[in-house]
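Of the protein chains in this complex, one is absent; all others appear in place.
Chains: A and B, in written order; residue numbering restarts at 1 for each.
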Amino acid sequence: MDLGVCYYPEHWPETRWAEDARLMRETGLTRVRIGEFAWSRIEPEPGKFDWGWLDRVVDTLHAAGLGIIMGTPTATPPKWVVDAMPDMVALDRNGRPRGFGSRRHYCFSHAGYRAQAARITRAVAERYDQHPGIVSWQTDNEYGCHDTVQSFSPAARDAFRLWLAERYGTVADLNEAWGNVFWSMEYRSFDEVELPNLTVTEANPAHWLAFRRFSSDQVVSFNKAQVDILRECSPGRDITHNAMGFYTGYDHHDLAADLDVLGWDSYPLGFLEMFRFTEEQKRRFAHSGHPDIAAFHHDLYRGCAKDGRWSVLEQQPGPVNWARHNPAPLPGMVRLWTLEAYAHGAELVSYFRWRQFPKAQEQMHAGLLRPDATPAPALAEARAAADDLASLEGGAPVKQSAVVFSYAAEWMTQIQPQGEGKSALWAAFHCYSALRRLGLNVDIVHPDAPLDGYALVVVPCLPIVSDTLVANLEAFDGQVVIGPRSGSRDMDFGIPPTLAPDKLEALVGGRVVLSESWRPGLAIEGDGWLASGWFDHVEGAAAPELTGRCGRVASWQHGKVRYAACWPEGSYIDLVVARAAYDAGLPHDPLADHVRHRVRGDRRFVFDYESAQVTIQQA
Amino acid sequence: MDLGVCYYPEHWPETRWAEDARLMRETGLTRVRIGEFAWSRIEPEPGKFDWGWLDRVVDTLHAAGLGIIMGTPTATPPKWVVDAMPDMVALDRNGRPRGFGSRRHYCFSHAGYRAQAARITRAVAERYDQHPGIVSWQTDNEYGCHDTVQSFSPAARDAFRLWLAERYGTVADLNEAWGNVFWSMEYRSFDEVELPNLTVTEANPAHWLAFRRFSSDQVVSFNKAQVDILRECSPGRDITHNAMGFYTGYDHHDLAADLDVLGWDSYPLGFLEMFRFTEEQKRRFAHSGHPDIAAFHHDLYRGCAKDGRWSVLEQQPGPVNWARHNPAPLPGMVRLWTLEAYAHGAELVSYFRWRQFPKAQEQMHAGLLRPDATPAPALAEARAAADDLASLEGGAPVKQSAVVFSYAAEWMTQIQPQGEGKSALWAAFHCYSALRRLGLNVDIVHPDAPLDGYALVVVPCLPIVSDTLVANLEAFDGQVVIGPRSGSRDMDFGIPPTLAPDKLEALVGGRVVLSESWRPGLAIEGDGWLASGWFDHVEGAAAPELTGRCGRVASWQHGKVRYAACWPEGSYIDLVVARAAYDAGLPHDPLADHVRHRVRGDRRFVFDYESAQVTIQQA
Partner (left out) sequence: MDLGVCYYPEHWPETRWAEDARLMRETGLTRVRIGEFAWSRIEPEPGKFDWGWLDRVVDTLHAAGLGIIMGTPTATPPKWVVDAMPDMVALDRNGRPRGFGSRRHYCFSHAGYRAQAARITRAVAERYDQHPGIVSWQTDNEYGCHDTVQSFSPAARDAFRLWLAERYGTVADLNEAWGNVFWSMEYRSFDEVELPNLTVTEANPAHWLAFRRFSSDQVVSFNKAQVDILRECSPGRDITHNAMGFYTGYDHHDLAADLDVLGWDSYPLGFLEMFRFTEEQKRRFAHSGHPDIAAFHHDLYRGCAKDGRWSVLEQQPGPVNWARHNPAPLPGMVRLWTLEAYAHGAELVSYFRWRQFPKAQEQMHAGLLRPDATPAPALAEARAAADDLASLEGGAPVKQSAVVFSYAAEWMTQIQPQGEGKSALWAAFHCYSALRRLGLNVDIVHPDAPLDGYALVVVPCLPIVSDTLVANLEAFDGQVVIGPRSGSRDMDFGIPPTLAPDKLEALVGGRVVLSESWRPGLAIEGDGWLASGWFDHVEGAAAPELTGRCGRVASWQHGKVRYAACWPEGSYIDLVVARAAYDAGLPHDPLADHVRHRVRGDRRFVFDYESAQVTIQQA
């Protein structure tokens, strides 16, 4: 595995570049990621390029022995691009323009900006073409960051209408699929369709789901356009993009299909603070991050990547600037996070950033160097990780368990939570965490992925079920856990005629005849477990597995399949998953809450998120 | 009392209609409500009507022996209506258009839409005219749902100016009445008046009160236009409309004056979840609804209805889709709710809806049938309720106590809470609940209603007091409880020259010389009671009734009248009301918190909201 760093030479005097490159190499870094925010320096005036400085950067880094990951600068078009076509900015859900002054101020559907993005991509690609220093291209930066996938602009509306016409063929089919008769929402032509924002009350969930799919497709085609140019102009380089944490704005399976390597940006402390962890977890893991945050994304994005090739394109090296609170990692955590990535099979961990920039939006974001160029604590940890890696020879992944996740599932629970906060993503995270607490290797896989080699498969919450999944599960000889709402919808957000779990009914051995969502405090209590949040009434041949003191059945069992009738969280899903692991012949006793394992090849990595220690054992 | 159901034949194949009708009759239902969202099927293209399907629906239902309640489809104008006049949509308080894509996307003040609404109403009314299947007409659907009464559009502004000119005559009178000199807000003509939204800080409360009255009047006149057409084109049918729960956007007394029967839509579990109940109540009554939710509205709307004729046009039959959390009712609750409505004198309880529709916004809303046409639990309960009703012969209402409520009172506490969350509606609910906990029949009456026949009258919070009320209270020989802020304002939101309680001063035996609002945690504590939220300093001849340990007087007594100087909630108002009940010779010991009584004729209905049991005794 390579180590690298994100570097912004345009922030620093040219006289410093060689020293930076030398110090990177001395630290054990072999990759350097540059260029993704530099449009205003590359093309300071429309059509007037200034390549000199970047040529010298590339040569300097290359000369030092660093392989360069070059970004296309399309996430930050300069002001003159915006001024030339002010309607290129996205409109937010309230119809307000999202203007210049930070980044990502473009609408994915704006043809004019697409042309500009293609032009600057081609210019950069042609310039560095076959330069031996360039090992990879990165498209844009963090698609969707700051909630930028959805735009409610006229450009988006027009593109959405075309997309709908393509998908549905006739407006009558659209009306039928969406059930538009419901509130006289029937359209007479695709040109009558509006975007689903600013309706009086909620828009049709089918309308939202189509808009989410469309918005995702716009990202994918925007990216594809760059990929095509890069492959044409600079063949032979890997193409990558950096995904984010707990982010589902577009379908990463679709995006990754056009990439060679899927990257992601790992900020365990920031994510702990900003996402759905309990107050107690936020305090307990404030300096280490919850033990499953990084691992979950490693496994998720490995599952999304075309050939399983993935990397960490940004790794938190110290406090960040953007969370509600920004503590420092424990000494040892940066090294631990690096080895956790290795244990999951990363090709690269690249620290963000080389040197803390004393100005602008991220001035409080730590780097490997402080603003004054002295070493920050992470520099020595990167060096230590490089030493660790030198003695590690790789090793094949080991399959034990899998969690099935789809982006559309998350869109659907967001569109229709039915009970406040219900989320397929977080259901997946809790199931993942339950498995990992048992010390298991976990893959997170596409619904149509082959299931061979696993002993246990969990489908936490998958409203739309494909025939492929059904066939794979039927053929599967391990244990299966299926969670609520699985098989509850058709492709257009309709309830299937045979009700949930629809095509899974034979496997589950039952039909869901009624679903309730429950407020916090309502629960089914059993011996050492408590199930809450949701309750499916199931009728069929399945046998009750867990029955509460109130007599309600919280989980059902039918051959190899368990059905979780309550929301897959907490002690309840931990128990269901542990029982399935036992039946699968897998380890089934939970580790301490701050310890996690990961086996790669013949090594077992033991990560202690309390002491920041890593132990490497024979597997 | 009839039982009925809300039915959307346009959702289902024509081949199913006769079977549905047969099953309705078999279930004991005699009424069916249809048509209110079907505009796009009735008039799929501008001016091109498709009556065939609806004719066949009407004939099929009629043939099965069902009486039809036909809705005018004006709550859901099709897209082509909107596209023909895009400015027909309301603007929200932030000035954003409330567009097509759900329902109620019209501004009550838009003349063009008023013309369209009249046109389609006349078309439907003329079509079914004297069809023997039609027993009632329903205008539109749930006026005000999704906060749609107030519109901040240019159409609303222009109509508001005309309304003001009509009401005030001269702008000088308006300036004087509102006290516009205060911040140089004086207008030189009615054309200078703007809507009260988007001001820098709060607008004049008199301005808001006028706008609330205007907005209510626009609903009333919009409805009246349909009523006039229906009476002209289809004479001899009852005309009704369906009001909502805990909703005060327009004055229901005014609306009901034009209707024969006032309906309302009863969703006890949804309302429990979405309105101001405590966390503890929301858990305790999650599967039954707080025991006073349905009863409060039965009594409120009976008091609003022109001749006391009212019905439940929608009754929750299972989980709904629109609350924060959506649990299922206890087995037995649907029957209990039905009998509670009977005990309060409803003419009809109509379940919403016949069959769960698997698509669009309300796909998770239960029906009497599941989406697959199999029976949902409520079907058997409806059948059981029909059996219960067969042996019940009606009976006169029995008067014991009354709560006085006006919509303007609620508007005024919303406009000027003075202490966070103070609400005349919720003051009324708490007083109502205090009375009902004593096992009493309670009427909720208009401020000018006659008070004969009651032993106890409570005026929870009535800023504007009429001469009629004063005369009625003076002549009244029962006990009276008057709450804070009563008599505190004139018609234009001004403090009267003699201060609160103004015209009630002789009855109360005191004058309020100072009012305080208190944050939670500040309270007057007495023996077994705790008063909070508000504190009026009273001077006059009245005698202290409840005095706290701090020496403050929480309630005063003057002959038959008690004055509650604190906010009418909790153990404090329970005690004041119980003491007044004692003096009135009424039952005064509280029932268990989950049990309620209602006497109709010579029967006493005992409702247990914990076990979902109903017991019918001799009164």
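Convention: a contact is a pair of C-beta atoms (placed from the backbone, for glycine too) under 8 Å apart; a residue touches a chain by one contact, two chains touch by 3 or more.
As the structure is a prediction and not an experimental result, all values here were calculated from the model.
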item	value
Given B:13, B:497 or B:551, the one touching the chain that is not displayed	B:497
Options B:80, B:275 or B:518, residue touching the unrepresented chain	B:518
Given B:15, B:201, B:391 or B:618, the one touching the chain that is not displayed	B:201
Contacting the left-out chain in the complete assembly, out of A:102, A:170 or A:189	A:102
Residue of A:275, A:357 or A:582 touching the missing chain in the full complex	A:357
Contact footprint on chain A, counting only the chain that is left out	8, 10-11, 37-41, 44-45, 73, 76-80, 83, 90, 94, 96-105, 145-146, 148, 273, 279, 282-283, 286, 318-319, 321, 324-328, 356-364, 366, 370-372, 374, 376-377
Interface with the unshown chain - residue positions in chain B	94-95, 178-188, 192, 194, 196, 198-207, 416, 418-420, 492-499, 513-519, 521-522, 535, 537
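Note that only the chains that are shown with their structure count from here on.
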item	value
Chain A and chain B, separation of their C-alpha mean positions in angstrom	47
